[in-house]
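Just one protein chain is left out here, and the rest sit where they should.
Here is chain A:
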Amino acid sequence: MSGEESGRGGGGRGGEEEQEGEEEEEEEEGEEEEEQEGEEGSRREEGEEEEEEEQEGEEEEGVVVVDGGGGGWRGGRGGWRGGGGGGWRGGGGWGNRPWRGRGGEAGRGSGGASGGASGNHQRVPLQTTLDRLCPYKGWMLYFTEGFIKSSPSVEKIKVFEKYFTSRIQLYDKDEIERQGSVLVDYADLTGDKMVRQAIPDLTTELKEQPEVMLNCLGVAVHQVLTLDLVKQAAELQGEELPDATPIINIPHISARLFNYEPLTPLRMLRASVFGRLVCVRGTVVRVSNIRPLCTRMAFRCLGCSNTLSLPLQHGKYATPTKCIQSECRSRSFVPCRSSPLTHTVDWQIIKVQELMGGEQRETGRIPRTVECHLNSDLCDSCVPGDTVTVTGIVRVTNDGTTRGNKDQCMFLLYLEATSVSNSKGQQTKSGQRSEGSQEDCSGREEFSLKELYAIQEIQSQPGLLRLIVQSLCPAIYGHLLVKAALALVLFGGRQKHIDKNSVPVRGDPHLLMVGDPGLGKSQMLQAVCNVAPRGIYVCGNSTSTTGLTVTLSRDAGTGDYALEAGALVLADQGLCCIDEFDKLGNQQQALLEAMEQQSVSLAKAGIVSSLPARTSVVAAANPIGGHYNRGKTVSENLKMGSALLSRFDVVFLLLDIPDESHDRRLSEHVMANRAGKGRMSSAIVTRINSELETSVLFEHSDMPLSERLQIPAGESVDPIPACLLRKYISYARQYVHPTVCPEAAQVLQDFYLSLRSQAHSADATPITTRQLESLVRLTEARARLDLRETATKSDAEDVVEIMKHSLVDTYSDGLGNLDFERSQLGSGMSQRSAGKRLVNALHLHAQKTNQKQFDLQTLRSVANRLNIKVMDFEGLVSSLNEQGFLLKKGAKLYQLQTV
């Protein structure tokens, strides 16, 4: 008998003789029981009967398990597979006991299967009546009350059955079988015409009585799968066994409703939503160990040793009120944990913390956390740090403190999860979509309707670039083109993949501001960081290399290595603002890889990995001498290698040049900020009016960008609030992927070629393809700012102007002539010729005297002999030092390096 075989297979050591003996016993007892039932049966409800019968049957099973070394009360999923064969026909050998297939306990240990089966053997007549009544094989898995044909649930189940039947091809049946759950898309379910017609108030019912509805869904799926399998089995078996009805034993399948709407903010989880189905989003902050949760517990009556099982709802422990044996009625019970009737599932608690973004940032609250209880297959679906969307039923738990003291009535809310979607999991799915999806695959932000309206409102504003520029750090006056470039950096270009295996071309522009102290560079960085959807601000003088890239730390307790992300990695797909860039020292090297390859590699302690760092670097630096020396090049003004410098798309000089009208407006601006508690006038009405007039001007953009960005006199701009701007930017970054149109490409090409031709000379090549790429990136960003899918000619022209501005600043000498020999790269030096001559002379000198070290005095005298006349001789020497020609050995002592 295959039932016995399966019993041995699963339970292990139960001997054949023993089992046979038991069978005999069971038969005897079974007869007794039947007699009792004959008397009692009519008085009881059907469900109860069924339950009880199984309990009685299982009493012996318990014995078997104990004898056989405890096949485990943790019945475990998978036990239903019977003898371990594939498919759902676990109990195939039970042949003529069809009722068994309904198997009240899906996870019943197979070790006890044979005993139980034989024990129940004699109650076939009764069971079959029940079976005939209830067409649903899995009814008892889902409902505690018996099947009543007139119940409204049945109607719903029928509808859901139809729904699932129509979609059965979409489901992976093996996967469902393995997981014990099926994913149901809420949007699809409620959008289905048939379902909507049959159950018009499905949404409210799902919201208000989620448990019943989810059980209905579960029963329906169960039924559909069972029928499907019956069909398959029939086909397979064909005529071989014409009289045997195949036994289909499908476990409890839970319906996991995902995509549920609306999303409830965590802080709105109040007593009013108790018992409702809600959907919340947050960061997982704690995950407990996986534990068994008892869903059904067996109890042995102390009076008559009868065993009965009781479903434990919501994990609450309860004892039976009285023994159901008519003559016993005892009230004392002992829980039997090793009984196969005791049924457990995996269970885990996670803690989800509210996401604080946007306006929530400013409220000064501690973000709220909520506990979520995960069951069976949901366990281990997330780790701390994941952002998850949990759909679940709101329940309350008595606070643990109440145990032993029933007087304190305090409850805490928790969610009993019906589905958990991990945004990390979605990432891999959407990552398979090819082009353009890389950028938006993670950190997808959801936008509420209100926010979408705001975004639309912002987009409809005329002169949007100007508005955004003016909203960016309004406390700082002027520097409009710099702000415009910052705005473009915020929006960013598109990352391009030429083909699968090549290194992607980065889409994130980098920007460097060099300038005199006291112009508000730090403040601009802070402001940009503040409106960036993801912004990290670090200060160069208080960070280390690993603080920028990755730290490998060893956990003191476990000795495991752990990676700790630095600023660049944290700012992935965002903005990394580095203040005091010049104070980074040798850590600048760490940036080389991150800035071009957009990744950070690590090879330490046996860990070799590469982490994404798709970030825009916005840096601010102070010149060496405190004030920028226009006579020197950027490289000379900063202690910075040309390799790093060339990675910046745009370099701006912020110079403090006295200019009366500028100073006046600046002071006005500062005073307006400072004067008392008065606010800046917010004249929305005037703005709209005036912009209607001026907007004509924007059409034919004859005016240079710098002028277009300025607010005409007498007009005031109402800046976009930071939280809205942040939303707008993240929307643009997520959904807009512009391409450059041919005319725009022509403009960029012309500009690039003109730069190339101008710069074409023997030893200065400052213009490389990097600059062309920068132009494209910024042009895309310019289009993105207006939420346009194509970058037009005017976009390109704007970018060219910004670029020109940055180039003029960096390449012009004191007189304002563009001099490309004064490259921003190290190879160019303003005093190049002088320097070269000096170095050559020093080489000669060194050969003659065999002396490689020079003090400043000797250097001076050599220079004098060569008739090198420079204003700042020490500056020349120090620049040679930086270029690597001279090595500073001590105070006023230099050593010539061999070249």
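Things worth noting here:
One rule holds in what follows: a contact is a pair of C-beta atoms (placed from the backbone, for glycine too) under 8 Å apart; a residue touches a chain by one contact, two chains touch by 3 or more; residues count from 1.
By our rule, contacts and distances are computed from a predicted model.
Entry comment: the absent subunit's protein name, as recorded by UniProt, is "Mini-chromosome maintenance complex-binding protein", drawn from "Auxin-responsive protein", "Mini-chromosome maintenance complex-binding protein", "Translation initiation factor eIF2B subunit beta" or "Aminotransferase class I/classII large domain-containing protein".
When the missing chain is restored to the complex, the residue among A:G303, A:P320 or A:P517 that touches it is A:P517. For the chain left out of this panel, the touching residue among A:I148, A:A198, A:L302 or A:C539 is A:C539. The missing chain, though absent from the display, is touched by one residue of A:T203, A:Q459 or A:N530; that residue is A:N530.
Of the listed positions A:S151, A:Q179 or A:S288, the one in contact with the omitted chain in the full complex is A:S288. The residue touching the chain not shown here, chosen from A:E235, A:E327 or A:E660, is A:E660. Panel shows chain A; residues 270-271, 274, 283, 285-286, 288-289, 291-294, 297, 312, 315-317, 335, 337, 349, 351, 353, 356, 361, 363-370, 373, 384-385, 396-401, 403-413, 473-475, 477, 516-520, 522-523, 526-527, 530, 539, 542-544, 547, 551, 626-627, 656-658, 660, 663-664, 666-668, 670-671, 673-678, 722 of it touch the chain omitted from the view.
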